[in-house]
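For this view, one protein chain was removed and the others were kept in their places.
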């Protein structure tokens, strides 16, 4: 089969022929129909310091996908061959203290698809059966693929109670915009979004942000305080990892406010716990991955009810063969979610 | 001033002239602009056993209202004269263990407007300043008035996390319908509503119920199980107080489900805790009044964001003088929320 | 091997020779060192209506045990052969919605050892590896055995925050007494215990109850109100299943109180939700089994810290061969926890 691989340390990917993966007794083999690009994949493409430190080559990249189950191991009862599935990219051990108490997303033995083992940018991928989440057969493939990433947004927005609250989302990448949509779907009174890309802020506006602020050109604190009659916000969803965004966001948090942090800062930052957290009696939640499998059930509900419509988030589609174009677009920042199709015949919209 | 009063034990009300209430140092005097009818008021009108046991005559009835502050006591800093306010009907002592720990809605010394002291069916009413909730000057008066009742719905729907959940609401009176709307606004995947009145179920459908079931003509358990692929529901909001509704609703609750109970049964019922609660690991929340004042802040957010549009809930408007017509309509059950206006010039829609 | 079995419907057990159980690939074989008697076992012994409806004969009875792992299936990594283990009696499927979200104790496919498959009153028992909880090699065998039952108590006492609260425990059987001890260990201000057996109330007193009340001879409500200066209690742990105990206990619950229900009523009871739950804004938790595996971690902590000393709970020890004596004692109610030993050489105290 063809697979997009990092064959050796260094920038770029290579499309190569490799054997179809063999599956273990608890695994399924999936024919990949669509695979979406995560920011992490861009880091691996660029081979930034994080990638150099964490990714062992050679490896097939990619961890967001949907496809059809075409084979399964001896122990697998569900899902059945022929089933459309999306994939949870975190493979957990089911035996540690965390997995045994409903906190599998914190399993210290977690293996991530496309980072620690061969991933989704290929014609076929093997995953444990429990990581294959059944989708309705008529689900749009691009949305089915990006559910894994939507799960980050849902996890982040679900650690707090949103009803009637004013919410600030810092960072308008796809996961930030999806977090904003989730906050609205869960009853937030208003959601404000900051970023430094007008393209992304325009996307946020298009899908329902109550206010967007370009931090490169506007004083964020002033703008949000004006919008909130000087009160600030009840909830912060931090998706940028940018120290200045974090700093001003915590200034805007009301006493008793809650902050859910998903964005990575890639190193220590200066932070004033006294004023930002202690005197405010604030609560700060670290968020990683998806609650396994609580978040997937929540996602299912939000999508099937129509509370969140992810279609506008998918802005570009490419044949997997055109990966260099797709990654160049990702690097430009002038896109929402970008989806690639190993077989372009399955593209659920016009290719770019 | 004119006031609609229960002058002596027995059915009916009487419109009489009484002095304008005097206010204490911590109170405000409100010129009533609109006052909506609660089911409790119907019980007082009919003089049912509950009313006979709890209401001391003579008394001015009514506890849902909006109006303008026209005078205030010496200690009152807020709200100002001229302010449009809605009223929290539960007057609490601020000094008991419950009031001191954010649970004022459970204050054992609670006095209810129109039940324990003179209420809102009058040209003027006196209430403690802290019970007068400021509204925007352009808020529709019928909606401003019914907020107190909306608060019951919001309190009930807010004791659980709704995101992605399947919800059953038993009872489609105004508070049941508003609870259904709130559940949707807070991200419920689907909300099913039962009642025995087609009029009320039609109203529920009109404002967004995913399924309505008339329990008088349809097997509720069968209908809901069919709708949920045999799974039942995650959450029950019980607003009917009807033992058969409660029984079938708990049968439909999934293991780990949560039930919030607001409807009163007016006496003991037969209940199987083993199957309905214990083996299911279910949680049951008793709900009374509004969380003071948490619920009012939540309501404000839900209304101002547009997440809940209460306008369709108000189905009829009357001059206060036409109270006998209004109560006859309430008794018929062929209505949503019914609002009365001491001065019909302030009616925010055509009178019936 | 020898096994104590219900060979056919009807009262009593029979000690018979049966083959040592075969183990599946995910199972371990345990040589039973100690096995304690649960009230459920008494029901099976007596063959009450519940047992007749739920237990399929022939079956080896018993579900509380400790022993040594002597063999394990091909897939088993933990525990190792030679390890002392206690056993979680609920065998869950790991694949349902509940198991996948940290609520395995609500798995609809649960199989209970000694009820649905061969249990612990035998020289050997086979259980899934994940149900075998490793114990320190020097743990007292009688305590290791009863941990499964202690887990009911810990689960019940842990659904609320105990710090500084006044607690009522209705029912002073072993699980009630252990719940009382757990409540104290978690910071309860005072714990009051009711029962109709002076033997059991004496045991409760011995291990730290602040007040015990014999409901057969004393007015419980009066006694508790006097003890609490008329206030009642913050928390109810219901372990009796007795309708009169439930009724008076809810009367004693303060507004805003919380009730955790573990005791089964074996059928519907009369219950006044208005006064007991709704007007009080009370919360009621149904409790079944142990949170898998959260409760086991909590138990480990409470035991190892010395916060709860279970030694006094074990009042009698028997050779398994003397089961008729042991069950007669259980039926008398004049005992705490009764432990049986297939090989009396392992008894960790004098036999009765």
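Order as written gives the chain letters A, B and C; numbering starts at 1 within each chain.
Operating definition for what follows: a residue touches a chain if its C-beta (ideal position, glycine included) is under 8 Å from a C-beta of that chain, and two chains touch if they have at least 3 such contacts.
From a predicted model like this one, the values you see are computed outputs, not experimental measurements.
Touch with the chain omitted from the figure is made, among A:288, A:319 or A:351, by A:288.
When the omitted chain is restored, the residue from B:97, B:205 or B:352 that touches it is B:97. Seen from subunit A, the chain kept out of the figure touches residues 98, 103, 105-106, 108, 246, 255-256, 261-262, 264-274, 276-288. As for the chain not pictured, it touches subunit C at residues 154, 158, 161-166, 185-190, 297-302, 304-305, 307. Annotation for subunit B: contacts to the undisplayed chain at residues 77-78, 94-95, 97, 100-103, 130, 291-294, 297.
Rule of thumb we're sticking to: only the chains that are shown with their structure count from here on.
With centres taken as mean Cα positions, subunit B sits 41 Å from subunit A.
For the pair subunit A and subunit C, the distance between C-alpha centroids works out to 43 Å. Annotation for subunit A: residues touching 2 or more other chains are 297.
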